[in-house]
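Worksheet for the structure shown next.
Note that one protein chain of the assembly has been removed; the remaining protein chains are unaltered in position.
A and B label the chains in the order they appear, each numbered from 1.
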Amino acid sequence: MSGYRLPNPARGAPLRFSFDGRPFVGHQGETLAAALLANGERVVARSFKYHRPRGIYGIGLEEPNAIVTIDDQPHALATRVGLRDGLTARAVNAWPSARFDLRAIHDVFGRLLPAGFHYKTFMGPGRGWNLYEGFIRRAAGLGRIAAAPMQWRTQAQHAHGDVLVVGAGPAGIAAALTLARAGCRVVIADDGAYPGGAEADGAGVLIDGRDADSWFAAATAELDAMPFVRRLADALVTGLYDHGFATAIERQPKAGLDQRLWKLRTRAVVLATGAIERPMIFVNNDRPGVMSLAAVRGYAERYGVACGRNVVVFANNSAAYADAAALKRLGVGVSAIVDPRRVIASDAIACVSALGIAVIAAHAVIEIAGRSVEGVSIAPVENLDAMRALDCDVLAVSGGWTPLVHLHSHAGGRVAHDPALSAFLPVADSRAVWSAGACAGRLGFADALADGARVGAIAARALGRHAEPLDIDDVIVRDAFALDLESSFESPRREPGGKAFVDLAADVTAEDLRLAAREGYDSVELMKRYTTAGMALDQGRHANANAIAVLAGARGDTPGAVGTTTYRPPFAPIAFGTIADRTGQRLVPFRTTTLTRWHQEARAVMYDVGGGWRRPGYYPRVGQSLDEAVAHECRICRAKAVIYDSSPLGKIEIKGRDVVTFLERLYTNRWTDLAPGMGRYGMMLFEDGRVFDDGVVFRLAPDHFLIHTTTGNAEAALQRLEYHRQIVWPELDLRLLPVTTQWADIVLCGPQARDILAAVGTDLDLSREAFPFMALRSGKVAGISARVMRVSFTGELSFEIHVAARQAEQLWLALLEAGRAHGIAPLGSEANHVLRIEKGFISVGHEADGVADPFDLGMKWIVAMDKSDFIGKRSLLRNQRDPAPRPQLVGLLAPDPSIVLPEGAQILDAAGARGRGYVTASCMSPTLQRSIALALLEDGRKLLDSEVRLFTPSGETMNARVTRPIFFDPKSERMRG
Amino acid sequence: MLLVTCPFCGPRNENEFVCKGETVTRPAQPAALDDAAWTAFLYLRDNTKGRHEEHWWHKHGCRQWFRAMRNTADNRFTP
Partner (left out) sequence: MRYSIWSLARNALTRHAHWPRAWRDPPLQKSYDAIVIGAGGHGLATAYYLAKRHGLTRVAVLEKSWLGGGNTARNTVTIRANYLREPSVRFYAESIKLWEDLSQELNYNVMFSQRGQIDLVQSWAKLRDLKRRQATLRLVGVPFDIITPAQVQARIPALDLANSTRFPVLAASWHPTAGIARHDAVAWGYARAADALGVDIIQNCEVTAIRRSGGRIVGVETIRGSVDAPKVALAVAAHAGVLAASAGLRLPIETVPLQAFVSEPLKPMLDVVLNIPQLQTYLSQSDKGELVIGGGADGYPSYVARGSFALVEDIVAAMISLFPALARVGFLRQWAGNIDVSHDITPIISRLPIDGFFVSAGWGSGGFKAIPIGGVALAHLMATGKPLPAAEHLGFARFETGRLLFETAGASNRS
């Protein structure tokens, strides 16, 4: 009635584990599935939709039923979980347990739940779906995520080579040997612990007189000894991507690591991925006890576990006869083979008959009566009236073999249907990707071995190497019968009704597929999406071939005409944690300056800003709020002096004979008249006229400039400059050098700035006459070589000091020391924001918001329209002819000076229905002791001194008066001092 | 992940580069273009499915721009 252990002295140590709360004993080296079978467990799962009881069907990745939750892993295949002491596993999708599941009621309502039922109902009343959705969602889904996840230790590693060989069965090993001996650098990956491939292949095989195990052992030792061969075991190649890139997941690569993600890049790929067995289609073919024949054989061979005492085989091909014979020889009771074929090869029949297995030809299993296999009903294919019962406790099915063509298809390979195998095979193309062995339709050990050697030689030649033939004379396989497949077989039915499953994992029946075709969802993709066949956890590995055959039958077409759905990575699920190699602070790189540590020690609140930089937002003293800290920093700046770190601002040096020509084309400004030692605020536009970036440009020498960009655009600016230098105007003589991180950029500004600079010690003449506004001087500051520029973003007297980055802290501390008596304080970006609003200075990303051009911003003084051309000029001319109102920079004042107009507030049109502008920047000004704001407003300059109505983010309306966009020191006398 | 061949550094992973897209020639005399031609330069693209001439920048490498020919229907570069 159930599984048991075959006598076997060579078992591993006993282990205890529990399943659905019940204790069991297993052995080291077994999978959870093997141990459950050995303990006679039949019902280990409930199906996805109908919650029908299910047993273990397969032995590896082809398993569609036995999904369990282990510790904090919601979904594991019981056939791939290695047993360990104390393992606790629960069936998913079943409550309270697989054996007794309350949702089994779904099966009763099965007829109301055909494929696509949910599209035909749940539409009302009103927002109907939301009412029903909760129930559907709770019924759907499999496992739960863990409340307290355990640590998942993973690592990513790269490997490169000439060729990746996927699979270490006979084809893969033969290809790898051929390639490695020819001198290629080989990476070979196999999902198993050791080479050999599908275990059933090896038994009864002699290669030049040696048994398969020892041949594989010798081949493996040879490959492992070669320095240019990397062999990965327990490593499943999950995806093939463009240009020879592949991913593989290695399980338990070493102590302390759970999984390793391999990122492989090779010039060529040889796929020896094998094939998996196909189920048979008949009513109630999902009952516990129905298993893949290859799996039943595998449990006996590998684990010494008999899945039942009386196995009946239902197969439509002769290769199954070899498996049945092997199974019998291993000591498992096999009583009969039910075979729908009328004509069966005599050697196959003779082989099994000699072992006492009856062959019931031209018969099919019609249905299974009970809730578990306690016998099957069989009948002659042409006469269902002669149906009778056949006793058995396991029905081992073999409906043919499906080559695994996933990797071939991932990166663009095509497949074509082969009627003899009733399977889709890879079509060769011009990519350096070849398939060998069972996955190319060469089933059987000898054929696979020869094919691997052949393909290996082809690949070697493509890589420019000469390969010798493999030195194998003779391969003998004990029972090797040609496949002789009767194409995908569906048993006839005695009466309509009953569920014959095609996709066990998605609970999709043959009738569902025919319903889809009837309703017009008859292309293979529509069928898949409508019925969900092939969309479950196993992505249809066991089911798709049969589904295509059933659909073809429904359409009166060939499977080749139906085609396949798209194969997509990963071949099997990959734990997200294995892919996400970056955690914590390493999620995205961030950049710091040599002063960042000082900012943090000064308890600055750090912000993430553009370009990946971290900058100090404000420096709150104990108990200070953001507004209080900002007001304090602003007051100090306008009354005394502040110091801030401007290092992340982009800096690029440009040198060459044609530098002025180049800059005049890139910027809106004139540069020819800029004297060496002087600077000018410059602006760059996109070709369509919008502001791209701004910054001060200094002329160091007639042919040598230093430009500044905004922090966020530093990389984009360099990219654009290089593009125009190398591609657009390669005839110009100039070179670019990015120096953003080489120079630290410390700004000292405020009325006391000059005094502090003198106090810290400098050889520069700081007088107004010698060092005017916008000049650049080189010399020493605090004993450090520096370039000093009189540039101001705050509107106060300001010195921007550039020193080598490694000397920044030294200068910073020296300035703080020298400025202490003057009341110096550090300034953050929040206060900087307030100070520039007071001055009406635009900020890229705020007022230059990706829409406005410089005329919109009231900056016609920066645009030298008399230049023959510069980037953006042609579009500015177009904009000037635009009759529609353009957004213009204005200031806004709230009637109540204590109310700060919210940033982002929309300015309403006259009708009050739509927006015609918005507040770009707003703050409480400590200098003016009232709120101020900047805004972009359509035709704003025509509306000066008038009232506008605002609509705030919180949904209120308020008034404001339009004013000029400058609030403090309109003649900028303070910064020019 | 594409393997992009920088003419100076050899084949490197795609994430070392920035792809600007199809090659576009900046008009020598923008002022001479009428609005329709200027609009075409600014916004209209061939967006070819097939042989696609494009510009790449080796951002995390030699900082050189180069032209490449790639088939956008199968991602294969032709030398």
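Note that a contact is a pair of C-beta atoms (placed from the backbone, for glycine too) under 8 Å apart; a residue touches a chain by one contact, two chains touch by 3 or more.
These numbers were taken from a predicted model, which means no experiment stands behind them.
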## Note on the structure
Missing-chain contact, candidates A:Pro23, A:Gly124, A:Gly556 or A:Pro730, resolves to A:Gly124
## Note on the structure
Where A:Gln539, A:Ser646 or A:Gln888 are the choices, the one touching the absent chain is A:Gln539
### Message
Can you say which of A:Ser346, A:Ser430, A:Gln585 or A:Ser898 touches the chain missing from this structure?
### Response
A:Gln585
### Query
What subunit B residues would touch the chain not displayed?
1-2, 13-15, 18-22, 35-36, 39-40, 42-49, 52, 54, 70, 72-75
### Task
Name, in rising order, the residues on subunit A that touch the hidden chain in the full complex.
72-75, 111-112, 114, 117-124, 127-130, 133, 136-138, 140-147, 149-150, 152, 239, 241-242, 245, 247, 263, 411-412, 496-497, 511, 515, 518-521, 523, 525-526, 529-530, 532, 537, 539, 566, 568-570, 573-577, 579-588, 590, 607-610, 617, 686, 688-689, 845, 850-851, 875, 878-879, 882, 884, 902-906, 908, 914-915, 918, 951-955
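Note that only the chains that are shown with their structure count from here on.
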#### Entry: subunit A to subunit B touching residues, read off their complex
241-245, 265, 412, 687-688, 715, 718-719, 722-723, 726-728, 868-869, 873-875, 877-878
#### Entry: Contact footprint of subunit A on subunit B as seen in their complex
1-3, 18, 20, 26, 29-31, 33, 35, 38, 41-42, 55, 57, 59, 63-65, 74-75
